[in-house]
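Here the complex is missing one protein chain, while the rest keep their positions.
And then subunit A:
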Amino acid sequence: MQRLYNFAFFDEASKREIRRAIVKGISVPGYQVPFASREMPIGRGWGTGGLQVTLAIIGADDVLKVIDQGCDESVNAVNIKKLVCATTDVETVEDTAAATIIQSRHRIPEEPLRSDQVLVLQVPTPEPLRSFEPSEAKTRALHAEADYTGAWLGLFDRIVRFGEGSTGADHPCLVNGRYVMAPSPIPRFDTTKLDGSEHLTLFGAGREKKIYAVPPHTRVAPLDFEDRPFRVEDFDGLSCRLCGASGVYLDEIVDEATGETVHQCNDTAFCAKRRERAAAGDETKGE
């Protein structure tokens, strides 16, 4: 542990200030709370918002899991974990169920989270109206007036031009019937997991200096039209080549040997756990 730095890197006043922003965010679901985002030892846009949230809420007894694109061993996840550990000495795990704080980029774990777990999502662009209106002063006014024409027009435009209303990841959602929120670039597949969840989700955008939250049991409705309902990514008929799971988010991989397209679980910890259990089950059967 690096004694040169305070527990969790920041000075206490900074942590307190970030926690205040978090509390405000929880109190007003989906509302982007501006905060004095600090400069971090990792790059802006590399998860500094999520990292600041994690460092502000983490205690010595917490158990941390960090994933990037569904993977605990992804280079950036390892890097973030290393920094948190170097300044807090907390235990880290890959098993989703064993973690108290899960910091993630672009995914929500497959295993449903519990009420005693906090999910921290890294956010590159917190403003769902940014592609429609570049000015921050104006988008703040639009949120204040709940004027979400721009978000609806964006979807309508896609339908007219492509016959497909779905965006890629980061599909805008209406939170608690009031604020339209960017759920961070999680796939549409994960967006539905935010709705009425057991756990608290905190969103940190470091470069854009915003924190927002979806508290447990909050309504999170992806924007859609009655005749063009929200649609998640289609993995119908596909399953993981390693653990056999279906109904999960899959990575598409080209088998270099055969040139065939194969699929496997994107959530590597979930996949590993399933395979361990299957192996243990086989052994039991064998006895």
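What to note about this one:
Quick note on the criterion: a contact is a pair of C-beta atoms (placed from the backbone, for glycine too) under 8 Å apart; a residue touches a chain by one contact, two chains touch by 3 or more; residues count from 1.
Assume contacts and distances are computed from a predicted model.
The subunit not displayed here is recorded in UniProt as "Carbon-phosphorus lyase", chosen from "Sugar ABC transporter permease", "Carbon-phosphorus lyase", "Cell division ATP-binding protein FtsE" or "Rod shape-determining protein MreD". Considering the full assembly, A:Cys71 is the residue among A:Val53, A:Cys71, A:Leu113 or A:Leu200 that touches the omitted chain. From the options A:Glu164, A:Glu198, A:Glu260 or A:Glu276, the residue with contact to the unseen chain in the full assembly is A:Glu164. The chain that is not drawn here is touched, among residues A:Asp61, A:Asp116, A:Glu145 or A:Asp234, by A:Asp234. The omitted chain makes contact with subunit A at the following residues, 5-6, 9-11, 13-14, 34-41, 43-46, 48, 68-71, 73-79, 82, 105-107, 124, 134-137, 162-164, 166-170, 185-189, 207, 209-210, 231, 233-234, 249-253, 266, 268.
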